[in-house]
Each structure stands twice: as structure tokens, then as C-alpha cells.
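Every protein chain but one is kept in place in this view of the complex.
Should a chain be cited, it is by its letter among A and B, assigned in written order, with residues numbered from 1 in that chain.
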Amino acid sequence: MRDVAIIGVGITKFGELWDLSFRQMIIEAGARALEDADIDGKQIDAMYIGNMSAGQFICQEHIASLIADHAGLAPIPSTRVEGACASGGLALRQAVISVASGVHDYVVAAGIEKMTDVMTEQATGALATAADQEWEVNAGATFPGLYALMARRHMYEFGTTEEQMAMVAVKNHNNACMNPCAQYHTRITVESVLKSPPVVLPLKLLDCSPITDGAACVIVAPAEKARKMDRVPVIVAGTGQASDTISLHSRQSLTGLMATTRAADMAYKMARVGPEDIDVAEVHDCFTIAEIMAIEDLGFCKKGEGGKLTEEGQTEIGGKIPVNTSGGLKGKGHPVGATGIAQVVEIVHQLRGDAGKRQVKGAEIGLTHNVGGTGGTAVVHIFKRGD
Amino acid sequence: MAAPRFWREIPNRYNLIGTRCGNCNKVFFPPRYICPQCRRMGKLEPYKLSRRGKIVTYGVVHVAPEGFEDLVPYVLAIVELEDGPRLTTQVVDCDPNEIKIGDEVEMVFRRIGADREDGVIYYGFKFRKVE
Partner (left out) sequence: MNVGIVGYGVYIPRYRIRLDDIARVWGEEPSRVKQGLMVEEKSVPAPDEDTATISVEAARNALKRAGINPQDIGAIYVGSESHPYAVKPTATIVAEAIEATPNLTAADMEFACKAGTAGIQACAGLVEMGQIKYGISIGADTAQAAPGDPLEYTAAAGGGAVIIGKNDGEALAEIEGTYSYTTDTPDFWRREMRPYPKHGGRFTGKPAYFKHVVSAAHGILRQLKLTPQDFAHAVFHQPNGKFPCQVAEELGFSKAQIACGLVVPKIGNTYSGATMIGLAAVLDKAKPDERILVVSYGSGAGSDAFSIKVKKAIEEKRDLAPKVEQFLNNKIYIDYSTYTKYKSLLVR
């Protein structure tokens, strides 16, 4: 197996992109990534596209072919990868494995979701198909509902407060204000989160990530080729993926995601680093409680202390472990299939040192953490500056 | 949804029929068709579960999915049955402000949903607090 690097990144604006179609979005992200990598599209050997549900959002399946076609890259092999909201992270992992194995040299790992071509109720219904239809959704569960169940239990077991959860949203909105591609450029307060309309209590509207259109793309290549290019190479130092029960009720613990712990263990081992070595992390904060659980499961603090770590400001830029400098899913937006790739885009910027106002000083090792459903899938990647 | 998808699970939904592994005796609900521990060595057979349990966690749904709008606000909960397995369910006929983790609940028979106005009506379990 050979070392693998990210040599180019591209992302669209995240938000309600009324005037852009699915096709336009993916092409925009792809073209930017190629431009950033300074290579020609003809050099691309294969594509892996993370997408949760074009079938439900735009009534279009077979999108891997559609994208190869509209990118002008047919006949190269193009494959859609699906793992609910973790689809993007899984697409990257497939691309990394294909380059590491020597099968391909230059591979596109992209993610896209066009969510606003359906009404909000249809979008939330589509998202709920990532939960167990027979035994969760039929009982009246929604995604906010299932995360509310975790939040309530976390509050019960560890004394986590609604204020601490609100602080996650406040921080991520602050970070998003510094990210030009983020959906929200508005600051919020703990009070406004607490007073926002109830969705599934204890989660309120501002505890939830929004419905977002967006696409992101990275170019994966052998590290040896990246090192010959005249910019800081970002090496994929570790990759890990794990599965758990699709339904929340079947899990031993309701206050953490075993899939995250396992995927992180794999990635840390492969990268030969530990949580204490991570300088910056993009974690899956689809709901505020999800970030609190993620920073615990990833080992940035002990189980149960995620709320406290947030309250202390340790996850802010300038804190011990800056989390979701991009604004996260909460502030940057959450086009589900694109999220896992968008996280990589942010970490690459952070490691290159070109993240602008939200730059974490001296960041050398970064981590991305992408979750599917309520934790049935988790995928973790660790990146290092390769210079 | 066509009727068979719900119909084939009527025993599970009406009467909490789960499965039990004849090899390790572990009980599953919702039913599993291979024991995750024993896998092919296991032998799963139908198992009727106790209709009582305790609330492990809950949320109060204010924004409901399609078909559940008239129930708002309703309590969504994970209930641990006396036999061990846990399930996701609604807790009905209660004041959401009076629900607590650890509350004892028992199964009731309710309408779960329907295929629009002219389609099949689906029934099954929900839970209510034991008075």
C-alpha cells in the first residue's frame, strides 16, 4: 500500500441554491478542485461520489454515470457511495483505498446533495429513511427525535445542560461567519438557541443543522506525486470506518457512538497518533448533542465531559482542540452527501495554512469525522502536513 | 406502501412477538433473523415478550413527520421491556411534562398510521404510563 495525499479541493457555496441544479453544483465543485490541484481532467482515473438520496431529493438515481457524463469524464469508472449522511466520508475512503492499492493514480472523491428541490417535509422524510423504517420511523421518530433521545439520556447520565448544547451552536455560527462558503453568516446567542422553537425537546430549532444544497470535491493522488508539486502536500495518514446497529434502541449505549470510537481507533492506529495530537477537527454536528458526543468519542475529553469542554471554550479557535472551524454542519450547512467531503476541504485549508480568519495557528494534524444516520456508520480520517 | 410490508409483521406489532436464540437464549425485539452472537450456530424462534417496561429516554416531538401531525406534541421514547430488549415507541395519553426516565409503562394497541385516506390502516403497539 502506498501513501496517499489530497492534492486539490473544491467546494460550492453552501445554502439554498435556488438557481443551481444538481448537475451545475457538482461540476462547479469538481472544476474548482481540478483548478486547485492544477491538473487536467484527462488525468482523472476514477470517481467516487458520496450521495445519500438523489432518488428522493431529485428523483434521480444512477448519478455516478450522470456526473461522469456531465463532467465530460466518461468513460472513466464512476461509482456512487451511500452511507446516509456519511456518504461523503465513505466516498473519500473508497478513493483513498483505490489509490493506495495502486489501481488508480488520480481519483475524484466528491459529495453532493441537492435538498431544496423538494418541500421541507419531504426533505425531512427523506432524511428519516436513514433510520430504521420498520421500527423507528413507523413509531413516529424523526432524526431530531432520535438525537433528542440521545440528548435526554446524556443530560440524565452526565448532567449535560441545554445551555452547553446551545454553546456548540453559538461557536459553530461564529466560525461560519468567517467562512465564505457557509450557509449562515449570522451570530446567535445561547439565549436565542434556548428560545428557538421546539423541534423535539430537548432539541430546539437552533440545535439542528439546516437543510442545505451543496457539493464538494477533493482530488486524491499518490503521496509521491503530491510531494513533487509545489505546494504543501496533505497526506491521508489514517482512515477508519465502522458499523453499528441501524436503530438507536438496539445499542448498548445511548450517549455515544460505538461506530465513531471504532472508526477513530482504526484511524489513530493507522496514523500512529492519538487524540492529543490532533490540532483541528471537523466533526459531525448534525445536532448540537452530536458534537458533544463526538468530541468524547474521539477522545478529546472523557465520556460525559463534552459539555464541559465546550463550556470552557476549549473547542473554539484558540482553544485546546478547535472543532468545526468551518462552522460545522450547524453553521456551514449540511448537504448530507457532501458533508464528509466538505469536512476534508476545511482540514486541507487548515493544514495548508490558508484558512484565513479561521486559521488554527500551526495546525499540522487534522481529523474529519462523518456519521451516517444515528451512528449506524461512522468514518474518521486523519490528515498530516506532508512537508 | 403496499400492504404486505406491514402485514408480515402483524404478530410482532400487535403482540410484541420477538425472537430468541435457542443457542445463547438472548431475546431480540424488534425481531432478528440471525443471532448476532451465534450467527449460523444460533437458532432463532418466535418469543412473546412481556408487555411492560421502563422509559430509558424520551423526547417531546413538536415537529412531526407526515401522518403524525395531529398527535403533536407527543412523547417519543425508548422503552426497555422486562425481558431486556428495547424498542422505540410513543407514550400516549400523558402530559409530556410529567414523563420521567425510569417511568413504568405498559403496551397499548393503537393506530400507527395509514396509507392516505383510502389506504390500509396500520395498527400496533404504543405504550402508556402504568397508573
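By our rule, a contact is a pair of C-beta atoms (placed from the backbone, for glycine too) under 8 Å apart; a residue touches a chain by one contact, two chains touch by 3 or more.
Quick caveat, the model's predicted, so the values are computed rather than measured.
Colleague: Quick one: jot down which shown chains the absent chain touches.
Modeller: Taken over the complete structure, the missing chain's partners among displayed chains are B.
Colleague: Can you list, in ascending order, the subunit B residues touching the missing chain?
Modeller: Counting only subunit B, the missing chain is touched by 10-11, 14-15, 69-71, 92-93, 95, 108-112, 121, 123, 126, 131.
Definition applied: only the chains that are shown with their structure count from here on.
Colleague: For subunit A and subunit B, let me know how many angstrom lie between their CA-based centres, rounded off.
Modeller: Centre-to-centre distance between subunit A and subunit B: 32 Å.
Colleague: Write out the stretch or stretches of subunit B touching subunit A in their complex.
Modeller: 9, 30, 56-66, 68, 71, 73-74, 76-78, 86-90, 96, 101, 112-113, 122, 124, 126
Colleague: If we count contacts the way the header does, which residues on subunit A are in touch with subunit B in the complex?
Modeller: 121, 124-125, 128, 132, 134-142, 144-146, 148-153, 156, 197-203, 247-250, 254
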